[in-house]
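Accompanying notes for the structure given below.
Of the protein chains in this complex, all but one are displayed in their positions.
Presenting subunit A:
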Amino acid sequence: MGQDFYRDRIPGTPRFREKDKKKPIGSEPFWPNFLLKEWIVGALFLVAFTIWIIFNPVHLSDVADPNPSGYIPMPDWYFLFLYQLLKYFPGKMVWMGTVVIPGIAVTLLILAPWLDNSKARHPFKRPVATTSMILTLLLMIWMTYEADVQHEEALAHLPKQVDKSAMPTDTALVDEADPGAKIYSASCAGCHGADLKGSVGPFLLGIGNKHDAAKLEEVITKGFPPNMPAGGGLTKPEDIKAVAEWLGKQKQQ
């Protein structure tokens, strides 16, 4: 490197230092010259960081519920590539993804100075080291991206959270002896709840206020694919009609 490549005096270097001709051109003492500049960069960095924090508040999800639920777990973003790696070794082979491949990667990383032991330091003069690191990087980025895409897909297939805010306060069922009620409890209660309060599917209390029996029959026949199959699991049209008639009577407020 030609020394005239640099300016003779760099900003912040006190004049009295310049007579120190033994020092290589361009170098400066850590204290106070370099630290002052570092301090300025650090301060600007912290200001930017704080602004980011103010505009990106952190939200808690719901309190932890240890009962197995439909919650799809997701590690923090910097573990995603490892998480994705496991997906390529399903079943009994998973130890390949948990131990073998990460183990090899970690060993290579720790031993890098001994594996890449030529004198050359410029990345272009160490093609093996440079290429393998770039390939590993691309692979990690791609796996992180892929894990995110697959997570979004899984979320899209999850049944929507049932909103119960509009559920009537009156929860007494109308005409529980109705034949439609029996069919309901056999085929529909699994998703909509035995008490019509809903579970995976929406609540049906007060459904009679919104729709009459004819409309309900039509809705059940069509279903809501993919969450609710056409007919809602009922095959006979007269069963559907019976359930629809019973549901039409549910006019809780």
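In this text, a contact is a pair of C-beta atoms (placed from the backbone, for glycine too) under 8 Å apart; a residue touches a chain by one contact, two chains touch by 3 or more; residues count from 1.
Rule of thumb we're sticking to: contacts and distances are computed from a predicted model.
Name the absent chain as its UniProt record does, using one of the following: "Cytochrome b6", "AAA15 family ATPase/GTPase", "Response regulatory domain-containing protein" or "Cation:proton antiporter".
"Cytochrome b6"
Applying the definition given at the start, please give the residues of subunit A touching the unseen chain.
1, 6-7, 10-12, 23-31, 33-34, 37-38, 41-42, 45-46, 49-50, 52-54, 56-58, 60-66, 71-79, 83, 86, 94-95, 98-99, 106, 109-110, 112-114, 116-117, 119-123, 126, 129-130, 133, 137
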